[in-house]
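Removed from the display is one protein chain of the complex; every other protein chain stays in position.
So, chain A:
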């Protein structure tokens, strides 16, 4: 019997993700995090970066997992594809869930693979009855295979489809209702998509089915122009969250209460103090929302 190899697994509990700010974990920050043990609520990793057999990524993640709750975020399952899900990839996701016992597990309303080619981008899909059915079937398959509930993230989009017959919120609500999955509300994506699609972001948040939301994402976008020279925002994850997005976040929290919130910064990754400061900034909004909620509860009592 190899007690040594089974012990760490047994001691790892699926710690719930607290309603605090978490940070997207980057290899650049492994050492700073393990040395400084910063007061961060939790960390989130992209599942695909931990699909090797061994090596430093697993060592670091294991060490960080022992200190913090962890959320697992897939970026490559292609749930929105017409083609069947990649069974091998599902198995890898299941194995990672079993190994690290994350408190939350999420993927995207998007597709990224076609005819075996992986595009490494979160591509948009038309919203109609066929695609609702396809996505719901895939979410069912994920939840059945991995053996746990997943969260589905609202996308950032740059184009629309003439074929679409239903709205994005109706689509997400329908998938959540049919499958029992939760939703991941990316507030930066809300601002990016609403600007790009000429929707109203406050209206979007007011209609979003908050009862299904288990996690929020915050990130930065890059401004650009569309075919007519009008504003077009790119979901770049390369800077702090824009003040407009922070206001939208505040608005979302007023509807859903304090929810675990991730600060994502995936490109032009800053040093740890800069990223930690961004997490503290977002946490101050969350803390205020929690106080407001506590005050309301106190009044109600």
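Worth a mention:
The working rule: contacts are C-beta pairs under 8 Å (C-beta built on N, C-alpha and C of every residue); 3 or more make two chains touch, one makes a residue touch a chain; residues count from 1.
In this section, contacts and distances are computed from a predicted model.
Name of the non-displayed chain as stated in its UniProt record, restricted to "Aromatic-ring-hydroxylating dioxygenase", "CidA/LrgA family protein", "Putative DNA-binding domain-containing protein" or "ABC transporter permease": "Putative DNA-binding domain-containing protein".
Across the entire complex, the residue among A:38, A:126 or A:270 in touch with the chain not shown is A:126. Set against the missing chain, the residues A:48, A:140 or A:170 yield one that touches it, A:48. One chain of the complex is left out; on chain A, the residues touching it are 48-49, 51-59, 75-78, 81-83, 86, 89, 92, 111-121, 123, 125-126, 130-131, 134, 158-163, 196-198, 224-228, 232, 234.
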